[in-house]
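One structure is given below, encoded as structure tokens.
Note that one protein chain of the assembly has been removed; the remaining protein chains are unaltered in position.
Naming follows writing order (A and B), and every chain is counted from residue 1.
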Amino acid sequence: MLDPLAGRLEQYMDLLSARQKLVASNIANADTPGYKTKDIDFQNEFLNAAAQIAPHTVEARGLAARNDGNNVSIDREARLLAENDLRFNIATNLLRGQIRTVREAINEGKGA
Amino acid sequence: MSLFSLLSVSASGMSAQRTRAELLVENLANSETTRTPDGGPYRRKDAVFATDSPESPFSSVFESQLGRPDGVRVAEVVVDDRAPERRYLPGHPDADASGYVGFPRINPAEDMVDLMSATRGFDANVSAMSAVKDMIQKSIDLLK
Partner (left out) sequence: MPLPISPISPASVIAAPSPGAGSKSAGGFGSILQDAMGKVGELHDDASKSVESFLSGEGDDLHKTIMTTQRADLAMELFLQVRNKVVSAYQEVMRMQV
């Protein structure tokens, strides 16, 4: 009844969670010598998720490294932090709406 | 792996940045200290960070596809072992036979900038923890 849209939303939320975990790790290691920023290729992984393929971590590209090799950009991570959170919010709201709709459809039959 | 393990990651970040800040504050406070209990002038201290997978009470051995998340820890505190800066102050109580006093090799301006960076790092970890808590809360709201 809920699927396939709910399934896709769940996969979307899974990926957002995975990405957010990497953002938190990047932030924690913003001053660790030699640390390279981690990320996932969101667009591709979302397509892969439909085929049940698990996401994998990649190194973020295009980031300048400092003297000690660390290339974490706090600004980039802060932006992603906010973005992932917002998108997750949207997804849960959509999902909640879905559940409510299905529940109403089920209970509508009560009086019939 | 659950979002909960993320809280440990951010906590480790906060802890490491705080230690770094404490050492910097100690350096700044002692930038002119010529006499320490060990003898000789104060030697500056630096925190060295290293990636670390934090233990979380809820984590298990079977972490999922992405593996355990990278936290951070202070791997070691490096004490400056360079020869101290020598200034000619013959009247100084800690002057040696030739009238030179040993001073810590500390550049307060540098350490101030470092301290700001440590503060920003700390705040960023706080924000991360906050964002994760929000996501967990929104997941719970799915039940409403």
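In this section, a residue touches a chain if its C-beta (ideal position, glycine included) is under 8 Å from a C-beta of that chain, and two chains touch if they have at least 3 such contacts.
Note that the coordinates shown come from a computational prediction; the quantities given were computed from them, not determined experimentally.
K.L.:
Which of A:L5, A:A50, A:A65 or A:I106 sits in contact with the chain that's absent?
P.N.:
Checking the options A:L5, A:A50, A:A65 or A:I106, the one contacting the hidden chain is A:I106.
K.L.:
Touching the absent chain in the whole complex: find that residue among B:V77, B:M116 or B:I140.
P.N.:
B:I140
K.L.:
Residues of chain B in contact with the chain that isn't shown?
P.N.:
1-4, 56-60, 62, 64, 136, 139-140, 142-143
K.L.:
Suppose we count only contacts with the excluded chain; which residues of chain A make the list?
P.N.:
Within chain A, the residues that touch the unshown chain are 1-2, 6, 10, 13-14, 17, 92, 95, 99, 102-103, 105-110, 112.
Here, only the chains that are shown with their structure count from here on.
K.L.:
Of all residues in chain A, which touch chain B in the complex?
P.N.:
Against chain B, chain A makes touches at 13, 16-18, 20-25, 27-33, 35, 38, 54-57, 74, 77-78, 81-82, 84-85, 88-89, 92, 95-96, 99.
K.L.:
Can you check the complex and tell me which residues of chain B touch chain A?
P.N.:
Touching chain A from chain B are residues 1, 3, 5-6, 9-10, 12-13, 16-17, 20, 48-51, 65-67, 69-72, 117-118, 120-121, 124-125, 127-129, 131-132, 134-135, 138-139, 141-142, 144.
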